[in-house]
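Here the complex is missing one protein chain, while the rest keep their positions.
After this line comes subunit A, so read on.
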Amino acid sequence: MATTEAAAEAGHSAGMPQLNFETWPNQIFWLLVALVIIWFVVAKIAIPRIGGILAERNGTIGKDLAAAEELKAKAKAAEGAYTAALENARVEAAKIIAATKAEIQTVLDKATAEADAQIAAKAAESEKRIAEIRAGAEVAVAEVARDTAGALVQALGGQAEPSVIEAAVSARVKG
C-alpha cells in the first residue's frame, strides 16, 4: 500500500486537502445524493407549498381589500340614506307644523266669530231690556206725578180735572 501512503503523504505536504483527488469520487457521490434529496425537498415540497401560501396570502389581501371597499361603499350609502331620511323627516315635520297651525287658526277664528256673535246678541238684548226698563220707568213717573198732582189739588180743596192734570204733568215730565 505504498501508493496510498504516498498519496496521503502528498495530500498532507501539499497542504491542500481540496486537491487530494483520491477523495473526489466520494465527495461527488455524496454531493449528488445530497443534491437529489434537496431537489426533492425544494422542488417537490417547498416550492409548491410556499407558492401556494403566497398566492393564498395575495388572494386574502385582495379579498379583504375588496370587502373593505364594499363596506365603505355600503357605509356611504347608509349615510346618504340617513341624511335623506333626516331631510324628509324635517320637511314632513315642517308640513305637519304648518297644517296644525292652520287648523288651530281656523278653529280659533271660528270660536272668535262665535264668541263675537254671542257677545253682539247679548248686547242687543241688554239694550232692549234697558229701553224697556226706561220706557216703563217713564210711564210710572207720569202716573205717580198725576196721582200726586190729583191728590195735591184735592187736598188744596180744588176739583181736579184729569185732563188738565194730565196735560200739566206731561208738560212737566217732558220739560
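The rule is simple: a residue touches a chain if its C-beta (ideal position, glycine included) is under 8 Å from a C-beta of that chain, and two chains touch if they have at least 3 such contacts; residues count from 1.
The definition used in the following text is that contacts and distances are computed from a predicted model.
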item: Protein that the absent chain corresponds to, by UniProt name, given "Glutamyl-tRNA(Gln) amidotransferase subunit A", "ATP synthase subunit a", "ABC-type quaternary amine transporter" or "Lipoprotein"; value: "ATP synthase subunit a"
item: Residue among A:I50, A:A84, A:A151 or A:V173 that touches the chain left out of view; value: A:I50
item: Residues belonging to subunit A that touch the chain removed from view; value: 1, 4-5, 8-9, 12-20, 22-35, 37-39, 41-43, 45-47, 49-54, 56-57, 60
